[in-house]
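Dumping the structure here so I can ask a few things about it.
Missing here: one protein chain of the complex. Every other protein chain is in place.
So, chain A:
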Amino acid sequence: MAQPLEKVDRRDAKLALAHLFVAFAALALGGFAGLLQTLVRSGKFELPAGISYYTILTTHGVLLGLVLTTFFIIGFQFAAVSRTTGALSDGSRRLGWIGFWMMTSGTACTAFFILTGQASVLYTFYAPLQAHAGFYIGLALVVVGSWVSGFAMFAHYARWRKTHRGQVSPLLAFMSVTNMVLWLVCSLGVAATVVFQLIPWSLGLTDRVNVLLSRTLFWYFGHPLVYFWLLPAYMVWYAVIPKVIGGKMFSDSLARLAFILFLLFSIPVGFHHQLLEPGISPFWKYVQVVLTFMVIIPSLMTAFAMFATFESYGRSQGATGLFGWLRKLPWSDARFFAPFVGMLFFIPAGTGGIINASHQLNQVVHNTIWVTGHFHLTVATTVVLTFFGASYWLIPHLTGRVMTKAMNRLAIIQTIVWAVGMTFMSGSMHFAGLLGAPRRSAFSTYSNSPQALEWIPYQIAQAVGGTILFIGIILILVIVINLAFFAPKGETEFPVAEAAAPYERAALALENWKLWIGLVVALILIAYTVPIIDIIQNAPPGSKGYKLW
């Protein structure tokens, strides 16, 4: 199928780029915070001037977990929507800018209160630790700003559908909309606890807070959040990578079906983060554990589609034998290599995730640094390497430049540096976690506990890995700055893959949003209604705020 538009509209490109710049600025600062954490935790280094480990940790989590991801994703999706369904209307673009400035000012506000030590509550901000109200207000602005941008995308998509009746929407637009629906439905939870519980409580308008309700609303958001990070990486895998390697997308309809399954099964699952908690019956925990594991099905579909695409392409180039097609893949092209390494890391990452969400095994690893190791594989390797790989064509496409051979080589080195650094850091986090080392804790020998002394070599390995990763961050920043400002002028393609087979009618049914959103709501009600009523009805006296840092 011919794509009507090859380039992202210049005005939309500016909007997308603004998001990417904030994302990479967050990477620079948040990555530096991460380096400091691994150094402190090695026990060989102390922060100067009385700076708290937990201030640095909060900075790292908020900037990388929330700011880098959300800004990159929204910027990328604006570009993808504009590329595949045409330039945004002036109204939609204005909404996009309003969303951008709300998110940016929210980030600045939250960052101010974190860096001045008034909000060392980590990015999960569990009550009754009480940050300055400005911390919560800034976060609320980020979330509401992202909704405004989401509505801009929905409006644009609706307009496209109105003018293309009976047609299947372009895959990237469909996927962007699915991801924003997921985000909107899940972030209602965090918005509810922040706006109705935490802001009034931190302003002194209310005295006490229902701690378990706040946590439950947070985790209603906290797990789909990781799918909100992951789905844009899947967009690149499904809809871009086949074109980058010169092949075709394995199946358009199955890609859409996978996204709908993610939408359905990534929200009613938050209890698997609360398995060890009092106040929630084990029956409801198990129900959500089962729902959690349903996302394995679209993950298996994705794995199959990726390798089918790679093998089909290799064979079309004359590859023979069981694994001959591997040799035909464009290993020296960073646009392929970085996301591919990300895919490989998703194999141990996904396996670790299955362990974490298991009803009983969770007890072995809960709140140990194993969990930190886990999400540094999922989000900080799979997702982030895919985002880096996408930046290698997206940024020059948007700035009207081309990536030079030298920069491509640097990007290959960057990917290898990242993989090596992460193997050290995440690997040793996993091992130390199995030995019981807690996450989110400054260096401590726990009064020379024999167990804690065993963790120290692993903590030194984490610092080695963290240092290598920081070199990786410097490299990616060099590449991004080059692509944005210094690379030679020229035309870079925004690759969009074509499906191997013609569009199926089934794809149209997958755009029945009333049905899917209805099912999402039904699943959420099944999984959460009874336990939330329990939490509210059987609530103990609420908690007043504590500032213990």
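Everything below uses one rule, namely that a contact is a pair of C-beta atoms (placed from the backbone, for glycine too) under 8 Å apart; a residue touches a chain by one contact, two chains touch by 3 or more; residues count from 1.
By definition in this document, contacts and distances are computed from a predicted model.
*Asks:* Which of the following names does UniProt give to the chain that is not shown: "Cytochrome aa3 subunit 2", "NADH-quinone oxidoreductase subunit K", "APC family permease" or "Xylose ABC transporter ATP-binding protein"?
*Replies:* The UniProt record for the chain left out of view names it "Cytochrome aa3 subunit 2".
*Asks:* Looking at A:Ala158, A:Leu203 or A:Val290, which residue reaches the missing chain?
*Replies:* A:Val290
*Asks:* Which listed residue, A:Leu254, A:Ala349, A:Val417 or A:Ala527, touches the chain dropped from view?
*Replies:* In the complete complex, the chain left out is touched by residue A:Leu254.
*Asks:* Looking beyond the chains shown, say which of A:Pro128, A:Gly246 or A:Gly324 touches the absent one.
*Replies:* Counting the whole complex, the residue in contact with the absent chain is A:Pro128.
*Asks:* Among A:Ala192, A:Met301 or A:Ile517, which residue is in contact with the omitted chain in the full complex?
*Replies:* Among A:Ala192, A:Met301 or A:Ile517, only A:Met301 touches the chain that is not shown.
*Asks:* May I ask you to list the residues on chain A that touch the chain which is not drawn?
*Replies:* Listed in rising order, the touching residues are 52, 54, 57, 120, 122, 126, 128-129, 211-212, 215, 250-251, 253-254, 257, 274-282, 285-286, 289-290, 293, 296-297, 300-301, 304, 308, 358-360, 362-364, 366-368, 435-444, 446-447, 449-452, 501, 504, 506, 538-543, 546, 548-549.
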